[in-house]
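Missing here: one protein chain of the complex. Every other protein chain is in place.
Up next, chain A:
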Amino acid sequence: MSEHHNHGHDDHGHGHHDAHAVHYSLKDYSIGFALAVILTVIPFWLVMGNILDPSMTRFVIMGFAGVQVVVHMIYFLHMNSKSEGGWNMMALILTIVLLGIVLSGSIWVMYHMNANMMPGMGDAAAVTSHGTHDMP
């Protein structure tokens, strides 16, 4: 979808049609892919090889996942603050805020509910007793 091509094809495209369209480049995809492979292989290696102790591993692989998401966003989803006149980024930020509320909110609420309901639950408590102290 580059600017020089579409003059002939369609009568409504007048150059500006693709003014801020994404330019797909081999270089971007290659960099993204190489980084993604590295960022995927290391967490698998850490877990499968028991390299670090579990709590440390948990922390490290979370970090790797976070970095890999950013890599995918930049190199594969072509995110930047200018795409779609900034609205893309706005929608993303709004989603991240909502995501943070949904995730942290439900985990926090459920953790406390589980903990507070434990004593009076009788049989049900026995069933869930595996889980509650393992909660993140």
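To be clear about the criterion, contacts are C-beta pairs under 8 Å (C-beta built on N, C-alpha and C of every residue); 3 or more make two chains touch, one makes a residue touch a chain; residues count from 1.
Methods note: contacts and distances are computed from a predicted model.
Participant: Suppose you had to identify the omitted chain by its UniProt name; would it be "Citrate lyase alpha chain", "Teichoic acid D-alanyltransferase", "Cytochrome bo(3) ubiquinol oxidase subunit 3" or "Cysteine desulfurase"?
Facilitator: Per the UniProt record, that chain is "Cytochrome bo(3) ubiquinol oxidase subunit 3".
Participant: Using the document's contact rule, name the residues of chain A that touch the chain not shown here.
Facilitator: Answer for chain A: residues 1-2, 5-6, 9-14, 16-17, 19-26, 28-30, 32-33, 36-37, 40, 43-44, 47-48, 54, 57-58, 61-62, 64-65, 68-69, 72-73, 76-77, 84, 87-88, 91-92, 94-95, 98-99, 102-103, 106-107, 110-111, 127-128, 130-131, 134-136 touch the chain left out.
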